[in-house]
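A single protein chain has been removed from this complex, and every other one stays in its place.
And now, chain A:
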Amino acid sequence: MAAAAASLQYALHGVGAASASAKPRSAAPGRSVRVAAAAAAAARRSGGLAVRARGGVMVARAAASADAAAESKSGGHEVLLFEALREALIEEMKEDPTVCVFGEDVGHYGGSYKVTKGLAEMFGDLRVLDTPIAENSFTGMGVGAAMKGLRPIVEGMNMGFLLLAYNQISNNCGMLHYTSGGQFKIPIVIRGPGGVGRQLGAEHSQRLESYFQSIPGLQMVACSTPYNAKGLMKAAIRSENPVVLFEHVLLYNLKEKIPDEEYICCLEEAEMVRPGEHVTILTYSRMRYHVMQAAKTLVNKGYDPEVIDIRSLKPFDLHTIGNSIKKTHRVLIVEECMRTGGIGASLRSAIIDNFWDYLDAPIMCLSSQDVPTPYAATLEDATVVQPAQIVAAVEQICQ
């Protein structure tokens, strides 16, 4: 699966720029120093902990999906990420006539990022419904339609606009199955482009995962490659639960070869991006690429980081995450989310609750700064985590 990730081409400017000049803030320790530190840490652990699993089968499940991409029998085909999402929509809409799309400019215009391009012609205006600009109301319509047997996919033209639909997403997508005593299901998918783009300004550069994560009854996944974008979209559509699918504005033009055969990803599983031994780096969405750039530098410096794309932002795949921590005993979280109340904050608390005994160093969490995303490029770059910071953090953790 590392091969699949490595085959990604950064077709869009902005993805993964900047790290080449990354300079570690602290002096890089030699490999021998790090190994010594690890040995010392191991010595500190009590004998009882020696029975802990050390890796082993941990990656099997997470790796299975990504391996499929490389092992496509018919060779697979290259797609951009937005095309992968579109393939998922087309396949599911052909398969199930109750699947439909609502949103601003999803029909005749083809979607602001072309995820629904041509779908209105294929499936008709009612199944690919161009709505007026009324996020709260058309999201609520999605809930009502889902209650009455449809499987709507609601697109936020920009994820940030879904703040206007917050009430419907929280009170109705999240809670209505429960308040109705389980009588009504809400099999809805809410999706759209989010994250910090390139100088889009504060309102168009939002990370709503932190806003949505405490809503009960809602699942959240973030895609990061064409392969998982397609697989997660299909899984989200088929799920009986309301699912928010986070896409990133800067990842739509990533290119990857994906299988020709049908496949689906698991909504609740993390993805092993790069197995390693020394530190577990947990990340998702665009930050995966900043992490992978940092990983190159780290490998050159003698580190062997394990990189996991958590993918499922709610709930967390504590199995994959836990197995990695049991192997590395060190955790760095890298997210584009806000620091306060973000995904990283929740992840850190989940790790402390579940894997405290396995930790040999404080968990570090690199998040965006708690500022409205600035317009100016220099300030915007300083708002989100850069590869150099990741390198420095790993060096600090592994001291």
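By our rule, contacts are C-beta pairs under 8 Å (C-beta built on N, C-alpha and C of every residue); 3 or more make two chains touch, one makes a residue touch a chain; residues count from 1.
Assume contacts and distances are computed from a predicted model.
For the chain that does not appear here, its UniProt entry gives the protein name "Pyruvate dehydrogenase E1 component subunit alpha", which is one of "Glycosyl transferase family 28 C-terminal domain-containing protein", "Pyruvate dehydrogenase E1 component subunit alpha", "SNX4 protein" or "Ubiquitin-like 1-activating enzyme E1A".
In the complete complex, the residue from A:V106, A:L119 or A:L176 that touches the missing chain is A:L176.
Touching the chain that is not shown, out of A:E155, A:E209 or A:E268: A:E268 (per the contact rule at the top).
Counting over the whole complex, chain A has residues 97-98, 100, 124, 126-127, 129, 131-132, 134, 136-150, 152, 167-168, 171-172, 176-187, 216-217, 219, 239-241, 267-269, 312, 314-320, 322, 354-355 touching the chain that is not drawn.
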